[in-house]
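Removed: one protein chain of the complex. Kept in place: all other protein chains.
Here is chain A:
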């Protein structure tokens, strides 16, 4: 049947898009709410489910955090492997083991209530962190000891699991490799001819990185650092955009993970420090000021070596995290007001912010790359 007449008018198309969005987002949090209320009622918190207020902060932080299973839709999850380095060596099992069957329904445990035994050791999962289980359960049925802030105080094994972020990392590596191997192949086959296909789409961006980022900041020595700058630019950009996709291939918050941004900033830090020439180090340890100023200048300059990459790390992390929290909070307005009539407003705002986030995804990749180029350029600059 030909349904194309449905999409004839722009307004109608907009309504269809809104409905799809609504359908998608109404399924996911509802599932979470069910699990939450189930846990609350079974726990000894004698609090009726109806009185439980919806907590935006908790919901948003849960969604931007890393996790051991990948939520697809509704009650469907992809369970990812758990790999632990413990006192008894490497232990691995599926994160599906942290579940129980209640009335024929699978209940996923994230409150340290299900104990997994492997190699004579017992593990529990609480708030997506894995702990060594206590011998006896506490009054809430949790196999951990809690401090007054409800954080577990149990010892933790070294967690090397394939979490959602790790899987996304490999996924983005595959995507980036696929794109750039085909671009590179294009340059081999179309040598001397105009670019074709995906190659003509990537060429302006690569030239943008070269002409607007590398050459103005690095001067004639730019070629040595082009591989790094291109890698970091496309890695951040692709992952930012992958993080904006709300369903399966995306959905993980990779560039909003401080460990990932720390490694990226560490790479820039190493490049700056190891490529720094004698003028750069002289500027830090023996600046052209009266000697008694050294007491102030040298510590400040030394401190500056470390604050620059730390600023890079925090900037990317905070921008991406803030964007994700913003979108989630806008979607959550529906559940805060507990009314469907707020949905069009919150969806409209979320789509608007989503558009801005697309821009931010590019700008943050650009900022990270240009500041890296700037810092490296400062270290290799030889006319002082």
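In this section, a residue touches a chain if its C-beta (ideal position, glycine included) is under 8 Å from a C-beta of that chain, and two chains touch if they have at least 3 such contacts; residues count from 1.
In this text, contacts and distances are computed from a predicted model.
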| item | value |
| --- | --- |
| Record-based protein name (UniProt) of the chain missing from this complex, from "ABC transporter ATP-binding protein", "ATP synthase subunit c", "1,2-phenylacetyl-CoA epoxidase subunit A" or "Spermidine/putrescine transport system permease protein PotB" | "ATP synthase subunit c" |
| Full-complex contact with the absent chain, from A:134, A:199, A:240 or A:319 | A:319 |
| Option touching the unshown chain, where A:159, A:212 or A:301 are the choices | A:212 |
| Option touching the unshown chain, where A:88, A:158 or A:311 are the choices | A:311 |
| Residues of chain A (touch criterion as defined above) contacting the omitted chain | 212, 216, 311, 314-315, 318-319, 322, 363, 366-367, 370-371, 374 |
